[in-house]
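Could you have a look at this structure, given as C-alpha cells, before my questions?
The other protein chains are all here in position, but one chain of the complex has been omitted.
This part shows subunit A:
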C-alpha cells in the first residue's frame, strides 16, 4: 500500500539520520509519536473532566450553600482574575498557532495545579483530601503529557511555576466566604479549561498527522 511504502522510506531516513553523530538531539521515536500523544492527551482531558465532576460535587457540598446550589451564579470578583481563564475570543482561538495553543494549555494547567495543591493542604475531610490528591496526580500527568507533545513537536516549554506550591504574590483571602468564592471559581475555571482542551486537542489532532514530521526534518536543514 502507498502509506506502507512512505512509512518504510521514512523509517529508513530516520534510522540513517539518527545515526549521524551531528544530530544527537533528534529523537525520531518522539516525533513519530506526536500524533499518538495528542490523542493520549485528549483522552486524559476527558478522563480528568469526568473525575472533576465527582470531585467538584463533593467539594462544593463541603463548602455548603450557596456554593453547592445549581443556580449559583455569582459575579466575577477582581481577585478571581488570578486564576487563568479559558475564555477567549472565537476568531482569536481559531487563529492560534499550534505552539500558542499548546503553550496556553500548559501554562493554565501548571498554575491550576499549583492552586489545587494549596487547596489540598487546607481541606478538612479525609475523603476530600484523598480525592484531591488523586486529581492532582492526574492533573500532573496532563501537564507532563502536554509538555511531551510540545517537546516532540520541537516547541520550547513555557517558563513558569512548575514546582512551588504557593503561587507567588497570592494574597490570602481576608475572610472565610471570599476564600470559598476563590475555591468555587478555581473549580469552575478548571472545568471550563478541560472542556476547552478537548476542543484544542481536537484541532491539534487534525493539524498534526504523523506525515507532517518529514517537514520538520526538512525545516532543520536536512
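Before moving on, here are some points about what is shown:
The rule we apply is simple: a residue touches a chain if its C-beta (ideal position, glycine included) is under 8 Å from a C-beta of that chain, and two chains touch if they have at least 3 such contacts; residues count from 1.
Simple rule for what comes next: contacts and distances are computed from a predicted model.
Candidate names were "Ciliary neurotrophic factor receptor subunit alpha", "Nodulation-signaling pathway 2 protein", "LYR motif-containing protein" or "BHLH domain-containing protein", and the UniProt protein name of the unshown chain is "Ciliary neurotrophic factor receptor subunit alpha".
Contact with the chain not shown here comes from a single listed residue; of A:90, A:137 or A:159, that residue is A:90. Taking the complete complex into account, A:198 is the one of A:118, A:178 or A:198 that touches the chain left out. Listed for subunit A, the residues touching the missing chain in the whole complex are 46, 49, 71, 73, 75-76, 85-90, 93-94, 185, 188-189, 191-193, 195-196, 198-199, 202-203, 206.
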